[in-house]
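Apart from one protein chain that is not included, each protein chain of the complex appears where it belongs.
To keep things simple, chains are lettered A and B as they appear, and every chain counts its residues starting from 1.
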Amino acid sequence: MSGYGAILIYVAVSAVLAAAISMASEIMGPHAPGGVKRESYESGILVDRPLSHFSVRFYRVAMLFLIFDVSVMAIYPWATSMRAFHAAGFVKALFFMVVLAVGFAYVWRRGGFKWD
Amino acid sequence: MILPIVILVVKIVVLIGILMGGFAYTMLLERRLLGFFQLRLGPNRVGPAGLLQPVADGIKMMNKEDLMPTAADPWVFRLAPVVALTAALAVDAVVPFGAPIHLFGLTISLDIANPSVGLLYAFAFSSLGVYGIVLGGWASQNKYSLLGGIRSSAQVISYELAMGLSVMGVLVMTGTANLEKIVQWQGAHHIWLFIPQIIPFLIFFFTAMAETNRTPFDLPEAESELVAGYHTEYSGIRFAMYFIAEYVNMITASGLAVTLFFGGWLGFPFLPPIIWFLLKVGAFLLLFIWVRATLPRFRYDHLMDFGWKVLLPIAFVYFLGTAAFATGVL
Partner (left out) sequence: MVIGFIILAILALGFALAVVLAKHPVHSALALIGHVVILAIFYLLLRAEFLAAAQVIVYAGAIMVLFLFVVTLLSAGKEDQDARESLPAQRGLAAFLAILGGALLAGVAVRVTGTPPRGPAPTGYGGLLDMGRLLWGPDFPYLAVVALMLLTAALGVMVLNRPDPAAAAVKEVR
């Protein structure tokens, strides 16, 4: 348990260090407001709003990732404890794998991974 | 009671020192090597052979004016680089840099901690790292930044699955996710895991390149189309922090690849274990740089296809094959 305490302290130290570094320019750098330097960089073409809508492909990829990520999380314990199961356990686990593969093949076939 | 705290403090200071120093000199190495690859010299003016260049760069970056677009979301804009760097540093807590050493009758392992789910811990923090890029891209309120941020997360999530499946074979063979025990298993069985798991190792390496946004997977900052991607609006030290995070991520990915597939700190006894570990990590960093100098950038649809339709199925099938062998079906 103390291992996680050590990790927590390390992460906290990293976060404080990162925050301290990130303020360096704001504190040490010059402050010379004016001109157009605080405008968004837009290659000279000014638009009033950056982006209003986006391709649905990004949402689709995120949802598919979510589905298969949950499956992969379930596989980690199996991979680690596999030696306890022998051949019978493998055959049983194949059910899970086949269902997963069917889902993957279906999405592939329906063009779920297509990006054009 | 006092001694463990002192040891922990020393470990934290040394680890952060190694990572920040590693960042500075990997960057210098990359700039010099890219120079040689392109038949020029690279930065060699500051100090002997340019060795003080990172110091000069750091001082310069800190003394730049910090600019933030008026349209930006000020707090998220400030938070994003901090998230990126913190997540990058945090992953390394579980990577063992050397064999446990014995000092004053204590056994000290050369990592901050090695929990039994060490590998998953590393994955958990690296999955938090993507927020640094997405939030930076969003907070800038600039179309190039937003595109870079969204691209980055779509790319990372497309490759994360293949990365997860590529390490399954290691878990099957060693029966643990504790990184120290994985190295000890390789020592006890006199085999480095890349030999039985060569294809998963290659998949791990490709996905690690994609997750660190390195060429040929540097679509999020593709300067020929997105200006500079998610850090277009950043300046001064915040701009530099994204680079620190990228290089620390590179070191971490190399460290994980060495630990999982190349025997971690193991090596011939004429050098101490930690030197072996650092040498192997250095070899991987050279490989990262070499790949950057050699390969052009992926096209975006090719990149997504490669992740979902090539790496993921191959990793899955190889894992099932490993499982069949381990359980005695084959």
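We adopt the following convention: contacts are C-beta pairs under 8 Å (C-beta built on N, C-alpha and C of every residue); 3 or more make two chains touch, one makes a residue touch a chain.
Note that the coordinates shown come from a computational prediction; the quantities given were computed from them, not determined experimentally.
S.K.: For the chain that's not shown, point to the residue among B:A177, B:I203, B:L303 or B:L320 touching it.
M.R.: B:A177
S.K.: Kindly state which of the options B:I7, B:V76, B:I108 or B:V329 is in contact with the chain not pictured.
M.R.: The missing chain is touched by B:V76.
S.K.: Among A:Y10, A:Y76 or A:W115, exactly one should touch the missing chain; which is it?
M.R.: A:Y76
S.K.: So that we can see where the missing chain sits, which residues of chain A does it touch?
M.R.: 1, 4, 8, 49-54, 56, 58-60, 62-71, 73-74, 76-82, 84-85, 89, 92-93, 95-96, 99-100, 102-104, 106-107, 110, 112
S.K.: What is the set of chain B residues that contact the non-displayed chain in the whole complex?
M.R.: Residues of chain B in contact with the hidden chain: 73, 76, 79, 115-117, 120-121, 123-125, 127-128, 130-131, 134-135, 138, 141, 146, 149-150, 153, 157, 160, 171, 175-177.
The rule we apply is simple: only the chains that are shown with their structure count from here on.
S.K.: Taking the mean of the C-alpha atoms as each chain's centre, how many Å separate chain A from chain B?
M.R.: 14
S.K.: Could you please specify the touching residues of chain B with respect to chain A in the complex?
M.R.: That would be residues 4, 8, 12, 15-16, 61-71, 78, 81-82, 85-86, 89-90, 93-94, 112-115, 120-121, 140-144, 146-147, 150, 153-154, 157-158, 160-161, 164-165, 168-169, 171-172, 175-177, 227, 232-233, 235-238, 241, 244, 300-301, 304-305, 308-309, 312-313, 316, 319-320, 323-324, 326-329 of chain B.
S.K.: Give every residue of chain A touching chain B within the complex, in rising order.
M.R.: Where chain A meets chain B, its residues are 2-4, 6-7, 9-11, 13-15, 17-19, 21-22, 24-26, 28-32, 37-43, 47, 50-51, 54, 58, 61-62, 65, 68-69, 72, 75-76, 79-83, 85-87, 89-91, 93, 97, 101, 104, 108, 113, 115-116.
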